[in-house]
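With one protein chain held back, the other chains of the complex are shown just where they sit.
Showing subunit A:
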């Protein structure tokens, strides 16, 4: 799913935007940054400059030696090259908005289907931690 299915928010959609961001809380995000790394973790906090805080984050680094992989990852989803990613547990991280190149939301296929079928999942059953809500 490389396409962004939703449109952008305009400043006047402020409440919608905030609601939407709130709905993302505690979900798993993949955030790529300018130096090519990708961070995966639970979304905890964001501010106006898109500084994102991820909890229990892992760092994924694409093998720099093989350019082939890089081209492969830039075109399609990162998931396909999983075996070659080197990961490191980092814990709580702040990713400054200025470095962010890509943000991806991870969801269960079932959730996506449910949303596509029905409308606006108002609530988010965080899949990693059944405890939030």
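We adopt the following convention: a contact is a pair of C-beta atoms (placed from the backbone, for glycine too) under 8 Å apart; a residue touches a chain by one contact, two chains touch by 3 or more; residues count from 1.
By definition in this document, contacts and distances are computed from a predicted model.
Going by its UniProt record, the hidden chain of the complex is named "Mak10-domain-containing protein" among "MMS19 nucleotide excision repair protein", "Mak10-domain-containing protein", "MIP18 family-like domain-containing protein" or "ATP-dependent DNA helicase II subunit 1".
Mapped onto subunit A, the footprint of the missing chain covers residues 1-11, 13-14, 17-18, 20-22, 24-26, 30, 33-35, 37, 39-40, 44-50, 53, 55, 59-61, 64-65, 77-80, 82, 85-86, 88-110, 112, 132.
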